[in-house]
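Can you read through this structure? Questions will come right after.
Heads up, one of the protein chains got dropped from this complex, but the rest are sitting where they should.
And then chain A:
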Amino acid sequence: MTKKVLLVCGAGASSGFMAAAARKATKKLGKDIEFKAKSESEIGEHLNAIDLLLVAPHLKYMIDDVKSACEEAGVKYGIIPQKVYGSLDGQGLVIVAEEILQGGVQ
């Protein structure tokens, strides 16, 4: 089944670019993961329909809120590494997402 990953940042702009890069990489790698991007204010509306929530590194100040919301909804979560985000490394993001989805680091 397709794994659904939601990326969030302040306005959904930079995470939108990140998601586009990840979608390109997913296609190239032949993975079954769907990447979408939204603004952090929309997290609540989407939590029930996703497998993993990835927060942009510049939003790490809100990770405590994300943590409790995700734990309550039974959704995995993580912070996108700065290196991946800053260089729009789609393949890097796919690797990070897979690691967390497979139950590795959270």
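Note that in this section contacts are C-beta pairs under 8 Å (C-beta built on N, C-alpha and C of every residue); 3 or more make two chains touch, one makes a residue touch a chain; residues count from 1.
By definition in this document, contacts and distances are computed from a predicted model.
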{"item": "Hidden subunit of the complex - UniProt protein name among \"Diguanylate cyclase\", \"histidine kinase\", \"Peptide-binding protein\" or \"PTS lactose/cellobiose transporter subunit IIA\"", "value": "\"PTS lactose/cellobiose transporter subunit IIA\""}
{"item": "Residue, one of A:A22, A:A56, A:C70 or A:V94, that touches the chain absent here", "value": "A:A56"}
{"item": "Touching the absent chain when the full complex is considered, from A:S41, A:S68 or A:S87", "value": "A:S87"}
{"item": "Touch residues of chain A, complete complex, unshown partner", "value": "9-11, 13-14, 17-18, 56-61, 82, 85-88"}
